[in-house]
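Quick one: the structure is below, questions incoming.
Note that one protein chain is taken out, while the other chains of the complex remain in position.
Presenting subunit A:
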Amino acid sequence: MINIEQLNFIRKTVTKYLMEDYLPFPVNKETCYEWANGLNIKKGGSTILYTGCSYQLAELGKKFDEILPLLPKFKSIEKFSPLAKIFLKPKNERVNKILRNVASILRKAEVDFGYLYEEEPYSGTILLELGMLDEFREYAKKLVNFFNSHEVKKIITVDPHTHYTLFRIKEMLDWNVDIVNYFQLLKNVKIKGEGTYVFHDSCLYSRFLGMRDLIREVIVSSGIILKENELVTGKETSMCCGSPLAPINKEISEKIAKTRAEALKSVSSKVLLACPFCYANLSPYVESYDFAEVVKVE
């Protein structure tokens, strides 16, 4: 059920890549920042929009999970790395659209923010979520130094995993920074959405970060109609999409996704969500949309 060789490979390689390159696996950096091209977001600043390359890597992560069982067979990651850089370079227009939309929503809300472009680091989520806490702490120190050296005082996150990870880093280390999620900044902006959906809560937003009601308020005030069912969308009953288990066991991860998709479909055929990993795991089984791809700012 658990392939330890695979886990050890992740532990070794992901840590090595993070420590060297601020990304969990070899990937063309443009993949992470191409969404911002042409938007004239200033580089850096004390308040930054921080994607953690999460949306951009989610689909890629799925491909990585697929080839993961094969990877420990490579004698060294160096042999794998040039190969990976070639085929792990997706062009993801959907993701670019989501991130552009988040940026324009924030601008409309008159939030002043910068972006780190090619320098933007990954958060370390995978190490934290797999329980590789020593390696995570080591990387977290590097990350804190990085942000401090860039004089970052406030970080605006766009996905639950990155948000939660920064929150945990703050808990572990002495880090004077303000972490806020983009949903928390939307009070003064009129967002327009339409259609009827069932909302698939991100476990982290809903149960670990206390943002369940806030997100629902934002969605509903946009005009979107949400269908609820106590046994499917309740705080205690809404289930994980299975994504965090993909690096451990792809079959279990997919089984959880299928079961979740079936439950959601019983409430509404269209699913709205707000997490790139939920999207990656659920979208093969149900019509899924990210909140930031279905709404517009007025």
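Just so it is clear, a contact is a pair of C-beta atoms (placed from the backbone, for glycine too) under 8 Å apart; a residue touches a chain by one contact, two chains touch by 3 or more; residues count from 1.
Here, contacts and distances are computed from a predicted model.
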Per UniProt, the name of the complex member that is left out, chosen from "Lrp/AsnC family transcriptional regulator", "Probable glycine dehydrogenase (decarboxylating) subunit 2", "(Fe-S)-binding protein" or "Universal stress protein": "(Fe-S)-binding protein"
Residue, one of A:L60, A:V95, A:L245 or A:V271, that touches the chain absent here: A:L245
Option from A:K29, A:K108, A:K141 or A:R207 whose C-beta touches the chain left out: A:R207
For subunit A, the residues touching the chain missing from this view: 1-2, 7, 11, 129-134, 203-204, 206-208, 230-231, 235-240, 242-245, 248-249, 252, 255-256, 259-260
